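Presented below is the structure to which this report refers.
Omission of a single protein chain aside, the complex is shown with its protein chains in their original locations.
== chain A ==
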Amino acid sequence: MRLFWVFFHKEVIEAARSYKWIWVPAVFLLLGVMQPVMMYYLPDILRASGELPPEAAALITTPPPEEIIASTLSQFSTIGLLVLVLSAMNIVAGERTSGTTEMILSRSSSVLTMMTAKWAATMSLLLLSFALGYAGAVYYTYQLIGPLEWGTLAGAGAVYAVWLAWIVTLLLPLGAVFRGPAAAFLSLGIAAALTLLASLLPSQLPWSPGRLSAIATAMLTGESSPTFAPALAAVLLIILSTVAASVLLRRRPLSAQA
């Protein structure tokens, strides 16, 4: 356990040195805050631009608060996820090029500890960023547009966080095999494929972790769908990825990268 905290501390410091603790949460907060403000002003902006006939402009109104939160989540799914994955892509892949952990890893029992610490550090950044962005979106929506239900918000947020978590965790095993950018590309590709597949075949794949983002959106708009199976699948995938990453890293010598 002591070793875990040593590794965790190292990861946190490394992230701080590259300003990750500032810029990733700031991007999420901006995304979260901008969406409700944009939606709030959208009718005004359209009217002011004068291109639209007034009859058509009258049809465009500010959507209900739940829909604004849902559209914020879709912002997080594109720009937010991209930022998270790109900022974390070198967390394992970078170790192989720098080779600093080679000495530590001569004791092979510590690989899993190191991987868990890396995972925990990445998740801390992810959760902090998402929580900030989500809270910003909720606060602005509440102030500008209307009240929201706390229970639904918390549920949807939790489901969505699990969705982000499993995609970012994919970077660990992928980073143990590929270089950083390739790992980032692959994990985004897998996430996109699974999410697309889950939305195309919802009845065949009720347990797919790719459904979690859609479930979160559906929760906000009041539909309920079974959450347990996909969430469990995501958690299993996270555990499997972390273990697989440490096995892969142990097999491949750290500095043997061209």
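By our rule, a contact is a pair of C-beta atoms (placed from the backbone, for glycine too) under 8 Å apart; a residue touches a chain by one contact, two chains touch by 3 or more; residues count from 1.
Note that contacts and distances are computed from a predicted model.
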Exercise. From the names "Alkylation response protein AidB-like acyl-CoA dehydrogenase", "Methyltransferase", "Transcriptional regulator" or "Cytochrome c oxidase subunit 1", which one matches the UniProt record for the unseen chain?
Worked result: "Transcriptional regulator"
For this session: Please pick, from A:A48, A:A154, A:L196 or A:L240, the residue that touches the omitted chain in the full complex.
Result: A:A48
Exercise. Hey, which of A:G180, A:G210 or A:P230 is the one touching the hidden chain?
Worked result: A:G180
Exercise. For the chain left off this view, which of A:V12, A:M34 or A:L128 is in contact with it?
Worked result: A:M34
For this session: Would you write out the residues of chain A that touch the absent chain, in ascending order?
Result: 18-20, 22-23, 26-27, 29-30, 33-34, 37, 40-41, 44, 47-48, 83, 86-87, 90, 94, 97-98, 140, 144, 180
